[in-house]
Every structure is written in C-alpha cells, then in structure tokens.
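One chain of protein is taken out of this complex; the other chains stay put.
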Amino acid sequence: MKKLKWGMIGGGEGSQIGPAHRLGSGLDSLFEFTAGALDHRSQEGIDYGKRLGLGDRAYGDWQDMLSAEKKRDDRVDLVTVATPNSTHFEITKAFLENGFHVLCEKPMTMTVEEGEEIVKIARTTGNICAVNYGYTGYSLVRHMKAMVARGDIGKVRLVNAEFAHGHHADAADANNPRVRWRYDPAQVGVSAQFADCGIHAMHMASFVTGQEVTKLAADTVSCIDVRTLEDDAMVNFRMDGGAVGRLWTSSIAIGRQHGLSIQVFGETGGLRWSQEHPNQLYYMPLGERLQIIERGEANLSPEADRTTRVTIGHAEGMPLAFANIYTDLAEAITARKEGRDMDPAANLYPRAEDGLRSMAAVYAVAESGKKDGIWLDARPPMFR
Amino acid sequence: MKKLKWGMIGGGEGSQIGPAHRLGSGLDSLFEFTAGALDHRSQEGIDYGKRLGLGDRAYGDWQDMLSAEKKRDDRVDLVTVATPNSTHFEITKAFLENGFHVLCEKPMTMTVEEGEEIVKIARTTGNICAVNYGYTGYSLVRHMKAMVARGDIGKVRLVNAEFAHGHHADAADANNPRVRWRYDPAQVGVSAQFADCGIHAMHMASFVTGQEVTKLAADTVSCIDVRTLEDDAMVNFRMDGGAVGRLWTSSIAIGRQHGLSIQVFGETGGLRWSQEHPNQLYYMPLGERLQIIERGEANLSPEADRTTRVTIGHAEGMPLAFANIYTDLAEAITARKEGRDMDPAANLYPRAEDGLRSMAAVYAVAESGKKDGIWLDARPPMFR
Amino acid sequence: MKKLKWGMIGGGEGSQIGPAHRLGSGLDSLFEFTAGALDHRSQEGIDYGKRLGLGDRAYGDWQDMLSAEKKRDDRVDLVTVATPNSTHFEITKAFLENGFHVLCEKPMTMTVEEGEEIVKIARTTGNICAVNYGYTGYSLVRHMKAMVARGDIGKVRLVNAEFAHGHHADAADANNPRVRWRYDPAQVGVSAQFADCGIHAMHMASFVTGQEVTKLAADTVSCIDVRTLEDDAMVNFRMDGGAVGRLWTSSIAIGRQHGLSIQVFGETGGLRWSQEHPNQLYYMPLGERLQIIERGEANLSPEADRTTRVTIGHAEGMPLAFANIYTDLAEAITARKEGRDMDPAANLYPRAEDGLRSMAAVYAVAESGKKDGIWLDARPPMFR
Partner (left out) sequence: MKKLKWGMIGGGEGSQIGPAHRLGSGLDSLFEFTAGALDHRSQEGIDYGKRLGLGDRAYGDWQDMLSAEKKRDDRVDLVTVATPNSTHFEITKAFLENGFHVLCEKPMTMTVEEGEEIVKIARTTGNICAVNYGYTGYSLVRHMKAMVARGDIGKVRLVNAEFAHGHHADAADANNPRVRWRYDPAQVGVSAQFADCGIHAMHMASFVTGQEVTKLAADTVSCIDVRTLEDDAMVNFRMDGGAVGRLWTSSIAIGRQHGLSIQVFGETGGLRWSQEHPNQLYYMPLGERLQIIERGEANLSPEADRTTRVTIGHAEGMPLAFANIYTDLAEAITARKEGRDMDPAANLYPRAEDGLRSMAAVYAVAESGKKDGIWLDARPPMFR
C-alpha cells in the first residue's frame, strides 16, 4: 500500500480547482501530494507549495518542475495539469514526452490539431494521458455503461443528454468579468456553453453507450446580446454504433441548477440518470415497470462496486458530511493550541452531553415501550 | 497549515468504519493519521497499522497506545474510538483522563451512568469528547439549525423526524448473524432499532431546534417474532423549548432505503430535509410559497458555507466521483509498475482520444451553428 | 342505460360540497339529478333547485322531500346527505327508515351511539347506507387493496398513514371564523384535526389492509393556544389482523399542502401511495427493487381497471382539463347569445388558426426531416 507520488501544475492559492484535485487524489490514500508548480507567479507558487508540505519539490514554474523531476528516481507518478486552458497543450505535451503520466483538465487542447498531436505522443510514448471528465466517475454512470455493454437494454437507439443551467442568465451581469470571460472567443475559443458544459454531456453519451459521435448538426444561439458565443445550443448527432443523439445545453435556463442528465433508449430497455440525484438510476425493461436501481445495492456490476464508498441509501456525499465533524474538531483543537476562541460556525460537533442524552433517551424508549407507552422523563439524572 | 496528529482505536482491516474515519479525517488535509491500535488481535493490528504508514506508532492494544502516546511530546491530537460498543466507555474514559481529545463512535456508553461519568470527566479535564453523530455534518442540516436559531420560522411548534428503512425485513434472514446481533440484548443493550437508527433522528431534532428532549412516550414493536428487541418504534416527545416531537424509526419498512428525514414547523415557517437528497432544503415561510434552498447557493449562513465543498447544483458526492478518476489512474499506474494487466473495471478513465474527440465536436458545433445547422463530420481527421 | 334518479339534501348555492356531489354523481352519466332540498332557507333552496332543473321536486326542507318522494313510484334511487354535521344522523335515519338508499357525508353521526343506531337500521332495512370517504375511490388505492388482499406483500405488519397540512398554522388567523369553527367543540365535537382529516387516513388504513382498528393510543396537542381541540395528533393503533399502525395528522405543518399518504409494509413487500401524486404506486417486493406501478397500466386488478378513465401517463385530472375547453366554449356561445363580450379569462380555447398552424408545422417538420434538417418557413401561406 505504498502511495503513488502525485504532482500538480496550477491550482494555486485561492483557486477552486486545486483543492478539488487534492481532495480527489487524496481521498483513497492512493496518492501522496509530492510536487507542484502551483502558480504562474513563481514565488507565490513556491511558498504555497511549501505550506502544503512539498518542501523543495515546490517549484516556480512547470519547466523547473519538469527538469528537476525527470532527474529523480522517485519522480512523481502522475502530473495533473490544472492551468489556464490555453496552456494545457504545451504542458501536457512536455510531460508526456519526458515520460510522465498526465491527467489534464478539460479541454485538453484548444484545437483539433493539437489534440491529434497529444494523442500521437501518448500512443508513441505509451504514457497515460487522461482527461478529467469527472462526471463519468459516478458509480451509477459506470453501472449504466456496464448495463449497456452487457446488453440489458439491447441495441441502443437513442441518447438524450442535457446540461442546462441558469447561472449566466442575468443580462445585467453579462459584463461582469466573472461571467464575461466564458463567452470571450479570445479566452475560450470557438464555443462557450457547448465547450464548457455540453461537452460533458456528449462525452457521457459516448461513455455510456460505448459509441463515438460521427456527425452532428447544431443550433446555437446567444440569448444575451453582448455575447458573441452561444449560451444555448441544441445538437443532433449520430454515433458509430447506430445510435441517434440529442443534446441540449444552456446557461440561461433560469430555475435549473446543474442539469447534467442522460437518457438512453435501446431496443429492450431504457435508462435515465441525473447528476443532481446521482444515487438513483431509473431503468425500464421493455414491457415491464420502471424500477429504481440504488447506488450500493447488491449485485451491481464490478464497475459500480469499486466506485462506491458508502452503503445503500446514504447520499454519496455522506463521507463529506462526516468529514465536517473532523473539520469542526480540527478547528476546536487548533483554537485551543493557539489560545483563541474557535470559529462559532464550527462549534457544532456533537459532544459527550449529546452522547449521554441519547443514552437516556434509549433507556426511556425501551422502558416506555414495555410499559404500554407511558410518558417518562427522557433526561439523564444530572440534567434534570 | 501544519496537520494535526490523529490516532484511531479499532477500525481494523476489513472493517467498514475504519476507512470511513480515515477518509473523513483526511479529507481536508487537516489531520495526519499518526497512531493506532487497530485490531483486538494484537499482531494483526500492528501489521495493518504499519501497512498504513504508522511505523512504530502502530500499537497492539489501546493500553499500549495510551501509555506510549502520553509520554510523547508529539502525541496525537485526537483519538477516535471505533471499537465494539461495549468498550467505548472504558477507552474514552482512559484517554480523556490522560489528556487526550476523543471522538467516540456512537453509542458513547452502554448505560446512562457511564454517560454521566464521561460527561463529568470531560468537564473536569476540559478535554474535548465528541460523539460521532455524523449526519449533522451536512451543510443544509447546519443551515436549518442556523435558520431556526435566527428565527426564520419563529418559535418551533413541532418536529417530525424519521429514520425508516427496510433492510431487516426478511424473516428468513433474521437469524443470519449479520442481522441477528443487532437485535440481541447481550450485544446492543435495551434497544435495537431506536438505539441504532432512531437516535440519529432524535439527535438531529435537538441539533436543529436547539432544544433538548425532556420526556417521551414510545410504542415499540417487534414485527419479526424471533426478535426480543424492537424493529419498529414510534416515539412522541417534548422538548425544553416547548416543541412537540414525533419520531418514527423502522427496519422493516420494505421499499425505504435510508429514510433519515426531518421536518420542523414553527410559528412562521416550516422546513423539510431528507438525507437521501441532502442538497435541497424545502422552506415555506408562513403565507408564502414553498421554496427550495440549494446547498451552495449564495448568502447562506456561515455554518452552511464552511461545510460545503462543491458548487451549487452538484451532488455533494461529486468529489467522490472525481476521486474515482484518480483511483482508476492509480490502478493503471500500479498495474504498469507491477507488470500486470489492470483491473478492467478500473479501465474507464477518459483518455487523450476523448479529449481529442471533444475538441473535434466543439469545432463542429461551432461551425454547424454558424451555417444554419448543416450536418458536419464530428470526428477528428485522424479517426475518420 | 337508463339513469338512476338522485337527490341531494344540502349543498345549496355557494357551497363547495354541492357542486362536488353533482359533478361526482353525474360524471359517468349513471345518475340524473332529480330531487333536492338544497338549503335550510326554504325558498332559496326551492329557487336554486328549480334553476338546476329539479322542477317541482325542488323541496323546501328534507321533511317535505321525504314525504313527497316516498309517495312516488319514480322516487329517487339515492339520497345524498350533505348538510351540517350535526344533522346527518337525523336525516340519514329518516330516509333509511323510509326505504331510501343514502350516501351520507362524513362524519355520519356525532356520537358512537347514533352510529350504532344507523348501522342497525341499515342492517334491518337492508337499505344501502354509504359514507363518503371519497379518497378510497382513487384507482391505485383500490389496486393497493387488491394487492394486499391477494397476498402480494404477505401478511401486513405495519401501516403508516399521514394527513398533514399547514393551512391552519397562522395564529393570527385562528380566530377568523373561516378557521375557528373547525376547532370549536360546540360545532365539531370532541376532536378537530383527527376527526376532520386524520379519520380519512385511518379509514384508508382499514380499507387497504382489510383490517379494522381494535385499539389505539393518541398524543394530541394544540399548537395554537386559543384552540381547545387538537391541531396535531399522533395515533398508534393495532388492527384485528395483527397489523401495527401509526398515524400522524396535522394542520400546522407549514409547507405541506394536503399530505394524505399511506405506507403498508408486509412480510414480503411494501407499498407507498400519496394523494398529491395519485397516479403512481411505489411497490417493493422483498429482496427486489422499488418499482413504480402506473395508474392505467396493463394487467392491473379489476378494482383498478373499473375506476380509471384516462390512459396511462395522463394525470388523472386530464378530463377536467379537457372539460375546460368546453367551459370556454360554453362561455363563448352564451356570450354571443346574450350579446355581450365573453369573459377574457375564458377566451383561451384553441381555434381554427391553431389547427391550421399545427398543420403547417407538421408539413415543415416532415420536409425538413427529409432534407437534412434545413430551416423552413413553418407558417401557413396565409399568415406569411
């Protein structure tokens, strides 16, 4: 159970993506965060890396990291590229060519030509080049794929995928820099909403059906005038196994929060899954009733089994709720060490008093239950 | 950002609770797993601890751990007690008395008297004694508490809590050891389903309302004959702030998966939350419409903000899906290192080819969108 | 297909219950509204009855109606009693004793003694005395009953019924006469919320399980101070076939709209149904998956088949939506007859222009579909 060594480029202090990758890579204790070039501002990146425990493997830029790591016997086993989109190609290419495995944030490149080059390098070198379409990691998405592959719904006729939200619907907010860059061709290329969100739905259509998209036709619109790129698109497509596809993506769909969902219809069954409620997969075998497959139920596929961490019925995020008790305690302990008051918003962990009250309630329930439901004091004696 | 040192007692190889605590404690990189007495079989515990990287702080039993750790300057900051229920009291007591902070699995003790003793020790020593009612860690549960505390629903009139599942409904399975022990007074004490599940719902009622239970009346039944303890209970209760409570818990409710939910009704509003869909909190202000509060939305309470890790609309378990890409990659890399084929069920991470295909699709969408929706080849040239 | 003759007592102009009974009795064209004593104000009742087409069988009070009808050869076949609660006993008794079949609004009587008298009279005379627990008329409720009766869930262990709403939660509104009378012992007797709503849930528990309640224990509370009768109750009960029951009813549950629901758990399966979404019945056979039974699906029970009027997937209220087109047309036609403008809120029926536009769209879809999805004018020529 020796951990693999993991490095990251990008994901500097204050970024959202950095913690997400650290959490993801660390969750199962399979990787150890070992090296990084975390910020385009060299010194900030080094300082932050040191604070995260990287020591002298906190680098000022990715070139330094590459040249230093490739000389080491204990070089990192995997490099995650989480820099701005336009730099993905160059960095991914360089690390692959120097013998590293890479996990690149999406989009892998800005052009098709660059993409082909990366594929060729990955193939030539034999190094792993993964791309972070993380939604395919859900246990029941993997089970859908396994069900389709083993023929549970027969030949796939049609896929209908969606990724529709309303978070960029406010015209008054369209020139806010936080939103505007997403519709700026100089920064995101030829497509906005489809490239940002729709592509997740399209990848999932391929992932689940095991078929690749061969051709497509799109209706793209900008509902907010100042945008030159689309904020809503409908894409019809065809797949190499014969499936027909429909895909809707939108960022102006007020009332929709996330909206990544997929429906797959085959000759002998249909499946439906939505990211907002990822623990249920709706399945109807032809001629039977709609049934609900639960994440974690017995006898799912190996693909599902190895990607679930909590028992059936729990929200998949239960470990994160659980972790919050630990973050409360970390704050409580640290505050004591530092001689300060703790953050009141963290002062919520259950205490010995709660454990005691529970025990008193258990005894009262048991006794009342035996005595025809009489009312009993449920408090521990010391709190009466 | 120096990590705190964390130790665990119990949670040996093959247990479910051990990985859950390691995941929970490690999630935010606040704790480092430093010491442990993981198994009642001394050597197995030491071996397993060493494999988990504990070195010479892998102990053969909790007594050894206690005496060794208390002599160290760098002693563990927090000890989690995850041993069989009947040993919680003794271990928790010993560590508290020797100056350690403790997180004890539920139930904290087997009797009220023991519970009172723990409370007194915690108060006398000033050490933290937390109990693991982990469901209170959900971001929106904390927000419910904050809303009630700041008066959003006025004085609380009534709480209705449930924890009803159907996993012990099969009479033919009742003598299966995996199920039977849960209804054996020798092992679980005076109550089965209420002590195991119902108590979570009751604690949550207290947590959310900020009121303690003062008295109760219970109707307990054993729907399966061989059981001497209850598998279904209805508990009516009263709280010290005047709230009326109803609580239903069951393990024979076929069709229910988990069923922890809570409804709180006040003078000026009502709230409803369910663990199976933890990202939505239903709120109706008196005289207005039912509205849906989403985890991660803007302007929630500090209690909610500090306990959420992914943006609005994502399932709270999204980081775990994301982590599955990393576990795939760990398997892929390790298999290469070990010169073996990788687990096919892990061979599902998105590849450079997927990144390339996505880019080709993006360009096709953009072009089709500009050209009145004509059909275009969506494949990268190298795959045509 | 000669219609039966139907009479009503009560349900005068402006009442809610009158139109409901007229609609219900007339829906399948099985009854003809023939006679009535609709109002305690004699002349108003006669006038209103005449306007409803009753002619000289519009009576001034129920005594007149009884004495006149019993002399006729073509007397009414069924009398509905929809008067204030306290008069149900007297009227029902009189009609039964004179040879009429009766459908009495709930509650049938104000006391148990009166109830026993009615039962005895019904048995002695052999006349039908029905009570209007109308929720048992839902197709899938009847199917639940049939499933339980034929053993689909085995011996019933537990029933959990609810009828919880929040429409009387406003303390400021508690003395509003529209609400207050419901909690006034002088008008409603010994119980408010349980007698008004909870009793529907309890009747449904009996209806579905085929078991009668033998004993019960209740926790009743008045959450609003001015009330002497309960606005929230939890009732535990036992049934003569061995089932355990739980029943929660509330009128202060802010955020709940109607909340009549029932869960039945047996030895080999569980069922769940809710009045707010009456077209789906959730069913889990022990050890299998939760499945969704749809109203109108093939091969349901005869009890379900004869009580459904629209095909699967339609809301059960579809005929009422459909009827609204007719009410629009009635208003349009009547306005023309009366030489006035029609109600603009009714001026919404689809017109020839809509039929024409639809046809143009159909042709455009067919042609575009054949021509690789080109854009086509979808308007009829005359509207271009």
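When the chains are written out, they are named A, B and C in that same order, and each has its own residue count from 1.
Just so it is clear, a contact is a pair of C-beta atoms (placed from the backbone, for glycine too) under 8 Å apart; a residue touches a chain by one contact, two chains touch by 3 or more.
Everything numeric in this text was worked out from a predicted model, so none of it was measured.
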Fill in the blank from the handout: Among listed residues A:G166, A:G210 or A:P302, the absent chain is touched only by A:G166
Completion exercise
chain A positions in touch with the non-displayed chain are 153, 157-158, 160, 164, 166, 169-171, 217, 219, 221, 223, 232, 234, 236, 244, 246, 248, 250, 252-256, 263, 265-267, 269-272, 282-284, 286-287, 290, 372-375
Completion exercise
Residue positions on chain B contacting the omitted chain are 217, 236, 289-294, 297, 372-373
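We take it that only the chains that are shown with their structure count from here on.
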Problem - Whole-Å gap between the CA centroids of chain A and chain B - result: 20
Exercise for the section: Let me have the rounded angstrom distance from the C-alpha centre of chain A over to the C-alpha centre of chain C, please. Expected result: 47
Problem - Overlap residues in chain C, where contacts from two or more other chains coincide - result: 217, 236, 290, 372-373
